[in-house]
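Questions regarding the structure given below will be posed in turn.
Of the protein chains in this complex, all but one are displayed in their positions.
Letters A and B name the chains as they come in the text, with residue numbers starting at 1 for each one.
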Amino acid sequence: MDLKELQAGIELLSSMDIGRMFCDDFLLTWDKTEKELRAVITVADILREMRSRNISTRIYDSGLAVAIFRDKSTRTRFSFLSAANLLGLAAQDLDETKTQIAHGETVRETANMISFLTEVIGIRDDMYLGHGHTYMQEVSRAVREGHGQGVLPRIPTVVNLQCDLDHPTQSLSDLLHLIHHFGSLEALRGKTIAMSWAYSPSYGKPLSVPQGVIALVSRLGMRVKLAYPEGYSLVPSIEDLAEKNAAASGGAFLKTHSMAEAFADAHIVYPKSWAPYEVMQRRTELLKTGDSRGLDELESECLELNRRFIDWECSEELMERTNNALYLHCLPADISGVSCEHGEVAGSVFERFRLHTYRQAGYKPYVIAAMMFLSKVSNPAAVLSRILRGRPVRVVHGA
Amino acid sequence: MDLKELQAGIELLSSMDIGRMFCDDFLLTWDKTEKELRAVITVADILREMRSRNISTRIYDSGLAVAIFRDKSTRTRFSFLSAANLLGLAAQDLDETKTQIAHGETVRETANMISFLTEVIGIRDDMYLGHGHTYMQEVSRAVREGHGQGVLPRIPTVVNLQCDLDHPTQSLSDLLHLIHHFGSLEALRGKTIAMSWAYSPSYGKPLSVPQGVIALVSRLGMRVKLAYPEGYSLVPSIEDLAEKNAAASGGAFLKTHSMAEAFADAHIVYPKSWAPYEVMQRRTELLKTGDSRGLDELESECLELNRRFIDWECSEELMERTNNALYLHCLPADISGVSCEHGEVAGSVFERFRLHTYRQAGYKPYVIAAMMFLSKVSNPAAVLSRILRGRPVRVVHGA
Partner (left out) sequence: MDLKELQAGIELLSSMDIGRMFCDDFLLTWDKTEKELRAVITVADILREMRSRNISTRIYDSGLAVAIFRDKSTRTRFSFLSAANLLGLAAQDLDETKTQIAHGETVRETANMISFLTEVIGIRDDMYLGHGHTYMQEVSRAVREGHGQGVLPRIPTVVNLQCDLDHPTQSLSDLLHLIHHFGSLEALRGKTIAMSWAYSPSYGKPLSVPQGVIALVSRLGMRVKLAYPEGYSLVPSIEDLAEKNAAASGGAFLKTHSMAEAFADAHIVYPKSWAPYEVMQRRTELLKTGDSRGLDELESECLELNRRFIDWECSEELMERTNNALYLHCLPADISGVSCEHGEVAGSVFERFRLHTYRQAGYKPYVIAAMMFLSKVSNPAAVLSRILRGRPVRVVHGA
């Protein structure tokens, strides 16, 4: 990106109708307009470019960004704290892995107790179908009540770092990667993407990555092919959403039970394991009642079921059927012969795209920072212009 | 608070004889003069008001604030790191939960090893009667020796985040809440506060909250009523201290074994569970010898004992006996029908005061920051004046 492109990005942003993003959360991409999504990727690109030019985008002198992880996560943790640091916020984890499904009073109270000087709350809660998104809404309501009632001086923005329904920081990073790879957002129109289930020897992977991807790219006029073995459907309402999106955007949404069919002529393939929707529903019920024997049985049953589809691997043969496709993965992948015996992807395929997948991941800190920025800054284009003119330096000495 | 009040606060501060606070620790409110305590709440209010006006109170460009938690604590952790962040320090935890009661060499050495670039050490150690305060004194002595002997370039200030005797950041937050609720410190004179034991289904809650409260408010000319079932006394010397304070301040200190009697005509009620002093003493001995069976037996015995006082609940009936009292709690409360079957407070009473208790908690980061500020800054009024004139911004862009 040269300076002119940077300025063009800011101008584009200033022309967008995105006033509703100020002080708003970022929970689901389908709650956002296309303009708003475009604003996120535009700001992400601008922040990234500014950093590479040693321009500091620190907009805070102090303040906290709190990350609530209800599942372990090294990568998401680092992306979140990198984003916070980029804007001048100190990041702090709240480890809730042990508290399981928290409800009502605890959520309301804790949300306020951690927010007295907090600007952003990032939450990852993808373990329980029907819970993650609800939990984020509860936190959001609680801090808004707290602000309205004089408890909190500012409204902390809630950013979804992965829930049971969507994984917007992932899908928008994926999108930025595609834009940079294919040249522009417009270039994606008409391209075919295969979002496919793939075999994994592990169990219980969340559904939010494939759901987030199909719900997003179906809005861009892409041909979306969703493939999975029978019984491995996603949350039905999100499959329906993708279908409607595709119809509205002039794209297509096709479902198939054949990986080969999905890969045929695809420009992009995203082979990734997930647990069947129904298994996740049963799992949620068992977790609620604390039935650990039932959970063990379900795991065995599900792994047994998985093994029937061990040939759902992104192999060299399948890749040859594609239109010289770009391979995507949210990482870490189950790589056959590398991290496991049989996995989601053949070793040689992964190795060829390894650095591509690293780049794909590398957009995430900027996507998160952009979500924060657009919620906290009332006139984002003006502020970015001002920063570009002032050119505050990030590496103060000796860059 | 308007600008005039802010300036008046700074003027008030400049007139106070608080020179002894510079480079001093904050361990117990009863080690502090009334002027010094007034300085803390004044500075806390000023820092809070400045932040709400987007004025940065960052007095450090770099430096560490270390928190030593010998007991788990989400809320205190966040309050401490918020305070550190407000002043420009990076907060870092030292997790000592596993080291149990540390002594002598270990304390001296560790205190220095974590302090080479450290400005403040916050400590929470409330598990063992007769230990928490002693431990804080040992840390303080160790870093002062280290500074005197050329090991440390600066003396880290020790701030008590809860010990076995006192909980000054809590009691001073409570006080700020009362001041804002009743209009002024002076307005509290003559008011009646009921500090009462209440039933909880859990075990071993520390004594430092009620002790901290009675020791502080008895100095303000308030009528303090302390209520608990027979056998649930606090540390005797602190009950005595409250009595002397009350006599000196023109207030009153009354003890009763009836919650109803304590609540009668009270303007403020603070119903909260704690473990009997004698149980805590026995527990400390058992912890020392690592007698886990003895500890289990003591817990059963104590819970059995508690159940005899299950009617010590802050009910609607009791609240009606009060003088339209304000309900206080340090949170989290055991709420009947919400977080437990029978607890410290009726669900409807708590819900009515829920946001009040959140506000009560919200003063704590500023109280901790004020304790840090008054210890690290030699002329606090002059510095606050300078900041107010300079108006450095906290949210640099787009507030």
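Throughout what follows, contacts are C-beta pairs under 8 Å (C-beta built on N, C-alpha and C of every residue); 3 or more make two chains touch, one makes a residue touch a chain.
As the structure is a prediction and not an experimental result, all values here were calculated from the model.
Within the full complex, the residue among A:R38, A:R58, A:R189 or A:K205 touching the omitted chain is A:R58.
Considering A:R38, A:R359 or A:R386, the position touching the chain not shown turns out to be A:R359 (whole complex).
Residue-wise, the contact with the chain that is not shown comes from A:A91, picked out of A:A91, A:L241, A:M280 or A:A346. When you scan B:T110, B:T134, B:S202 or B:N323 for touch with the missing chain, the hit is B:T110. Residue in contact with the omitted chain (choice from B:L64, B:L241 or B:A346): B:L64.
Although one chain is not displayed, chain A still touches it through residues 51-52, 56, 58, 74-75, 78-79, 81-82, 85-86, 88, 90-91, 331-332, 335, 338-339, 354-355, 358-359, 361-362, 364-365, 392-399.
Chain B residues in contact with the hidden partner, per the touch definition given at the top, are 58-64, 66, 88, 90, 92, 94, 104-106, 108-110, 112-114, 116-118, 145-146, 149-153, 376-380, 383, 386-387.
The rule is simple: only the chains that are shown with their structure count from here on.
Here the CA centre of chain A is 41 Å from the CA centre of chain B.
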